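Take a look at the structure below.
What follows is chain A.
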Amino acid sequence: MAQPRADAPSKIILAGSDLSRVVDRIAHQILEKTSGATGTVLLGIPTRGVPLAHRLAARIHAFEGVEVPVGSLDITLYRDDLRLKATRALGRTELPPGGIDGLRVILVDDVLFSGRSVRAALDALKDLGRPSSVQLAVLVDRGHRQLPIRADYVGKNIPTALSESVKVAVTEIDDTDEVRLIGGLQ
Partner candidate 1 sequence: MIKHLRSAADLDAETATLILDTAAEMAALSGREVKKLPALRGRTVVNLFYEDSTRTRISFEAAAKRLSADVINFSAKGSSVSKGESLKDTALTLQAMGADAVVIRHSASGAPHRLANWVEGSVVNAGDGTHEHPTQALLDAYTMRSRLGRLDGLRVSIVGDVLHSRVARSNVLLLSTLGAQVTLVGPPTLIPLDVAAALSPSTKVSYDLDSVIPDSDVVMMLRVQTERMQDSYFPSAREYSRRYGLDLPRMRNMPEHAIVMHPGPMNRGMEIAPEVADSPRSTIVEQVANGVSVRMAVLYLLLGGK
Partner candidate 2 sequence: MAYLLKGVSILGGKPTDLHLGDDGLITDRSDDKAEVIDATGLVALPGLVDVHTHLREPGREDAETVETGSRAAALGGYTAVCAMANTSPVADTAGVVEQVWRLGREAGLVDVQPIGAVTVGLAGKQMAELGAMATSAAKVRIFSDDGFCVADPKLMRRALEYVKAFDGVIAQHAEEPRLTEGAQMHEGEVSTRLGLTGWPAVAEEAIIARDVLLAEHVGSRLHVCHVSTAGSVEVLRQAKARGVRVTAEVTPHHLLLTDEMASGYDPVFKVNPPLRTARDVDALRQALLDGVIDVVATDHAPHAVQDKECEWSYARPGMLGLETALPIVLSVFGEKWELIADRMSIAPARIAGLAGHGGDLTKAGSPANLTLVDPSARWVVEPGGLASRSSNTPYAGMTLPGRIVATFLRGEATVLDGKAVK
């Protein structure tokens, strides 16, 4: 997919406390839609889905005192575009001690775009166990789906052009919280 140049103009869509508020809202929605987040596991998709999953769990605990187990699910080996790029390093896959069998798994990712990462995550999940249901939470939905996939929880919808890209930064990795839209501006 076409990537904007590194020096392309960019603008901040969400920053600092805005991003925290969006995470809070998703946490509330999860609590609401899952009747209190019982029997639920959050699996972050590396890299930035993992800290987001931990934040959601922390907010859920703050709001209702519920401990939601958190894990990570690396999808690299399941990607359908492995051969199109140089070999990628693997991320970490780590299930919570209780596993995922019979539980509601909520996949957490930073940006939902073509839907291919989510498809890879569903494939990876099937080799790890049998959840009772799978949901999807994303910080940003930028559209342009190539597969019949939609998110259950969306922090922010950002309409984009294909020539643009969306970069999510989180403090745990990038020392700052922000969502930036890169390229495409005049």
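One rule holds for everything that comes next: contacts are C-beta pairs under 8 Å (C-beta built on N, C-alpha and C of every residue); 3 or more make two chains touch, one makes a residue touch a chain; residues count from 1.
How these were chosen: all candidates are chains of the complex that A comes from, given by their letters.
Keep in mind it's a predicted model, so treat the numbers as computed, not measured.
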item: Complex partner of chain A (touching, any copy) among 1 or 2; value: 1
item: Candidate 1 partner contacts - residues on chain A that touch it in the complex; value: 74, 76-78, 82-94, 123, 127-129
